[in-house]
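Here the complex is missing one protein chain, while the rest keep their positions.
Up next is chain A:
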Amino acid sequence: MKLRDIAHARSGDKGNISNISVIALDETDYPFLAEHLTAQSVATHFQEIVTGTVTRYELPTLGALNFVLTGALGGGVTRSLALDAHGKALSSALLDLELPNRNRQNNNQYGGERP
């Protein structure tokens, strides 16, 4: 199972630091996320990109985790040689992370209304 099956994510940048929020599509999945999506597993996923530390902050009232990745943006948006200098694409890359399988229905309740 991919992280994308149970969570959505957004990345932001400040200087040479990227933060990636990971939010459970269904809040009841938060404990599973908190157990399996650790600072270490995120650091391993991005080991070829992140040169610094990965810190995790827990937000149980939002069903969310916030990861702060230092040294993730090639010197920061203003001087990076990288094509994605803001690290905007990092959140999508994180959603590719493999999680242990579990038996549950996909009951995504947060999609926007359809046109």
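Throughout what follows, a contact is a pair of C-beta atoms (placed from the backbone, for glycine too) under 8 Å apart; a residue touches a chain by one contact, two chains touch by 3 or more; residues count from 1.
In the analysis below, contacts and distances are computed from a predicted model.
> For the chain that's not shown, choose its UniProt protein name out of "DNA helicase", "Acyclic terpene utilisation N-terminal domain-containing protein", "YciI family protein" or "Branched-chain amino acid ABC transporter permease".
"Acyclic terpene utilisation N-terminal domain-containing protein"
> Pick out the residues on chain A that sit against the missing chain.
4, 8-10, 12-17, 19, 21, 23, 25, 46, 48-49, 55, 57, 59, 61-64, 66, 68, 74-79, 81-84, 89-90, 93, 96, 108, 110-115
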